[in-house]
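Here the complex is missing a single protein chain, while all its other protein chains stay put.
Up next is chain A:
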Amino acid sequence: MQKKDVKKAQRLSIIPGLGQFYNGQTIKGIMMLVILAVFIAEFALVGVSAFANLVSLGSVSMEDNSLFMIIYGTLQILVTIVFIVFYIANLYDAKHVAELINNGKKVSHTFKELGSNLLGGGFAYLLTTPAYLLMIFTIVFPVVVTLLMAFTNYDFAHIPPAMLLDWVGFKNFTQMFFLSSYRATFSAVFGWTVIWTVCATTLQIIIGIATAVIANQKFIKFKRIFGVIFLLPWAIPAFVSIMSFSNIFNDSAGAINVQVIGLWNTLVPFAHIAPIHWMTDTFWTKVAIIMIQGWLGFPYIYVMITGILQAIPDDLYEAATLDGATVMQKFRKITLPTIFAIAAPIFVTQYTFNFNNFSMIYLFNQGGPGDVGANAGGTDILISWIYKLTTGTSPQYSLAAAVTLIISVLVIGISLIVFKKTHAFEMED
């Protein structure tokens, strides 16, 4: 077969399709030309104005809806990115196929061959496409829109289409860090979010590990029954448990004040405890939700650790016993390191989960009691504050978007660092 000039194939592909024609793949070439034509037409008809509108956000109030402009603009950005990916793939394809021909490999020419190729190597792309489409529509797209909103002045005083939105640059961010009212709220909410995440997650991990280690000792009886009981908090939908707990911790009629503290006072009358204001005192609400999260979260850790423990060979412990190691030493030198080596990435996801654990905070006491300004209650974490900023009587959409952005950057940054450190990122391929 005639040798192909690889460079020429790639250069021709500057216009998608031509390189493929050169390689003799007429059908593929036509398909690529069609895609190019569709994109150019789309860009000329819609794209240019979408980008222009994204920059200006409209000029006539009541007629131009700035929000829709942001959305169409974002859509256009995504379409353009997809086209750029296609374009790069096209350059690569022309070069790759030309090389294949030169090496004497078969390439597909007809429709049928293309089809079988698609079922072979292209099978992979075909099967992952639905996942990508769904993710782009439901995650990537909204996140990009949120990102853009964080730089506008979208709030209760600027609601399209009655009003136009404007780009305000980093104003929402600077407000949060420098405007005293927002800064106070932000630092209060952020501080509590960190305390909450660290305390609640660490508590559930400690209980989970302790339960798993103890339950796996040989002398424990009724393992199966305990196993079933310990799984209960995980098996019951969290919102049911949380709402039940908000009743149980009720100041006047809840079981904790009426029964548990009552029982304690009967049994230990000399150390009398007065009823605690679980729902009306910020400090005690915080204590309560951290404890409840320990209750809710430990089974997951317990199940996982149990699995890991069963994988540790008994010889290791026997050898340690021969060397005269104490129980504590064995736990510290064998058990814990193994657990952390395997479970570290899951621990990280637990921390990030609690960082954004809206249900726990909001369903227990609606982020109350108390008020730390700008719609935020005494136990609101960042995510529930965002919810209130968005749904409150005077919504601050752009500020909420800015807080969202800060959260995402934090969570992603920290997780990436930890994942890199624990080598969870390494893949076999």
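Observations, loosely collected:
Criterion: a contact is a pair of C-beta atoms (placed from the backbone, for glycine too) under 8 Å apart; a residue touches a chain by one contact, two chains touch by 3 or more; residues count from 1.
Following the convention adopted for this analysis, contacts and distances are computed from a predicted model.
A chain of the complex is left out here; the name its UniProt entry carries, from "Sugar ABC transporter permease", "4Fe-4S ferredoxin-type domain-containing protein", "Hydrogenase assembly protein HupF" or "NADH-quinone oxidoreductase subunit H", is "Sugar ABC transporter permease". Touch with the chain omitted from the figure is made, among A:Tyr87, A:Trp167 or A:Phe226, by A:Phe226. Set against the missing chain, the residues A:Gln10, A:Asn172, A:Thr185 or A:Thr352 yield one that touches it, A:Thr352.
Contact with the chain not shown here comes from a single listed residue; of A:Ile27, A:Leu100 or A:Val143, that residue is A:Val143.
Considering the whole complex, the residue from A:Val6, A:Leu33, A:Leu179 or A:Val258 that touches the absent chain is A:Val258.
Listed by residue number, the positions of chain A touching the unshown chain are 67-68, 70-71, 89, 92, 119-121, 123-125, 127-128, 130-132, 134-135, 137-143, 145-146, 149, 154, 207, 211, 214-215, 220, 226, 228-241, 243-248, 250, 253-255, 258-259, 295, 303-304, 306-308, 342-343, 345-346, 352, 356, 358-359, 362-363, 366, 383, 386-387, 390-391, 397, 400-401, 404, 407-408, 411-412, 415-416, 419, 424-425, 427, 429.
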